[in-house]
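For this view, one protein chain was removed and the others were kept in their places.
We call the chains A and B, going by the order they appear; numbering starts again at 1 in every chain.
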């Protein structure tokens, strides 16, 4: 009898130990998602500094103001409507009701039964992602767009367009069912931003003086240190963007993702520098910087499912695409002050396709390639249409481009009555 | 008999598993406090860049120098005297003896019996906090204070004033017994800094040329990119400031704190921008920035104990207070180059009161409101008196204000014989 009492006691203790161990893992996994959130948050400062570094001195306050407001609108909007639209399954109210109001979240916010993180960890991590797609657009339309229509655009882009596309794959929608793979968002985040940027560029037209009868006139950014700070902060944030997309602190996967992400970035810098040197015989710092970003965007779709050597190859191709793409866009007179379309759209497409070439999938057949292509096209068609129509309606109603005098004077004095430097 | 031998073996194993699981949780919890330390550390760079961005070019080296020295003095001072004064219970020597010397800390530095972190984790996290209250003052008194008296002020502020007030609540003192609640320091850190700033402003007087017979002359900061870098770094650090104040990696609480903190910041930016637009018809970047900070200060007292929707409301009010407060201080001719009193004092008071309005406490009665009010008043009275007297004695002895010529020339050349830019 003593033995049998003992058995129950021991069983209780063993169960307690098991629960405690599971809880410890849950704490560590959730912690990594939260830390990733902090890292992705820094990407907003990265975009702010990169974009302000690459515009002219007279438009710096304006681009900084945009970046400050975008993250603010983005988080609030995603809380009010985006999150439940993108992940209806996680939200008791589904698409329509906004359960995020109040504290009544599933299981008091703890979701260890089906995930390695809490409801609020999930929300804040995804919320930091959501706002980035707007920031991508802000760089491409810089130095000539009006503030108010841009903020209206941002509101609908973050609250409707981005979550719908995200739902298709990450909310277990039709693209997911199809087998489309996009680990951390080469397509779902970066191309989405890139398509929005392209729509904006098309409807806005180039900056005055960029494409002249005597050729393309380069308009250098006003501060290379700011641009460098921006790119390093983006790389820094990408450890969370890709690493956090593992959605747990799984040691094998997260560490692999760190290595593939970093080596793709490094390879992107080298390839972009070399190709741009071959094209223009100069060692172009901004090309090296965009090469890093191209490598990062390129590896984002497959960071968890390619070998390290493949990641270097993906980064090299992405980097090489940057100067080619920048030059092609310029020939088409599509004026993108920071190169956002080359980085996020072109390399986003490349990265998504690369999944089917290098990915360690059970069926890396033409089937995977088709799925990737369908995903790229569907997302592109929807996002481009959505953003084109949205920008078009704003153009008809409020107007989206500042006046010639304002452009000459600069947006800082025109819209803010304040310069960036005194 | 075989069974009973087995039972002992199994019991041993179960106990071992339980201990190992507890240890794993301790490792994760302690890790989060350390990572929070790193995040809070970055707030010092945040303050340094924000403040240097908001002063004139001729005073940049001076404010940077102050921020570099403050964190250094702050950490050393807190080690020598502040930590044991604030937490006598954690320190074997209590108030007077400094056990922090040498390695002889309680339980070899491991405090898992009563806490989720080690002695040294506790010290370094609290040490990073301590130095911030000085940094708040440094912005408000910028462009006209002498270096030496400021450093003497800093020494006593960090080693005596801040720990005593902190002890009242966090060291389990009388305010804690009263039921006063201040999660991460709207009052105990930010208002303390704000009261010190106010005392300094009153005794120093405004910068030359700020308040003229023809009205208030705005003195724009010299670099908005630096100011933006500063605010983003402060937000970044606040994930550790508030998130780390949970004092464990508790998934539910830390993730809630991340969400309330971020949404209050976002709401602060929006409200501050709108209200300042209504007041002055300009889209003022520095108001948006201070709106973020106001929201962050406002949520700091209650980040762990309000609903997410309440956090947005708290942020909105805090943000709206910023332009109103800045304007009110200017009407009173209280010259604060960076708006530190509006951000840290006014929003700190609001945030502390908000606890009793929105907090999920068992007794959210007038009792809680009274407790908050008593806390605000007691801390305010003590800190303002302490800092006013300290600054006053320094004014009598060393003098605290630079000469008119030095102010005209700028502190960089006057005190450092070096400019910030060449």
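We take it that a residue touches a chain if its C-beta (ideal position, glycine included) is under 8 Å from a C-beta of that chain, and two chains touch if they have at least 3 such contacts.
Worth saying up front: this structure is predicted, and the values here are computed from it rather than measured.
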{"item": "Touching the absent chain when the full complex is considered, from B:49, B:325 or B:356", "value": "B:49"}
{"item": "Given A:202, A:224, A:374 or A:393, the one touching the chain that is not displayed", "value": "A:224"}
{"item": "Selected residue (touches chain absent from view) among B:136, B:152, B:165 or B:420", "value": "B:420"}
{"item": "Residue in contact with the excluded chain [from B:69, B:357 or B:393]", "value": "B:69"}
{"item": "Contact footprint on chain B, counting only the chain that is left out", "value": "3, 6-7, 9-10, 13-14, 16-18, 20-21, 23-28, 30-31, 34-35, 37-38, 41-42, 44-45, 48-49, 52, 60-61, 64-65, 67-69, 71-76, 79, 100-103, 108-110, 117-121, 123-124, 127, 147, 223, 226, 229, 415-422"}
{"item": "For chain A, the residues touching the chain missing from this view", "value": "3-4, 7, 10-11, 14-15, 17-18, 20-22, 24-25, 28-29, 31-32, 35, 39, 56-57, 220-225, 228-229, 231-233, 235-236, 239, 243, 249-252, 254-256, 258-259, 262-263, 265-267, 269-270, 273, 282-285, 288-289, 292, 307-309, 312, 360"}
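As a convention for this text, only the chains that are shown with their structure count from here on.
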{"item": "Between chain B and chain A, distance of the C-alpha-averaged centres to the nearest whole Å", "value": "32"}
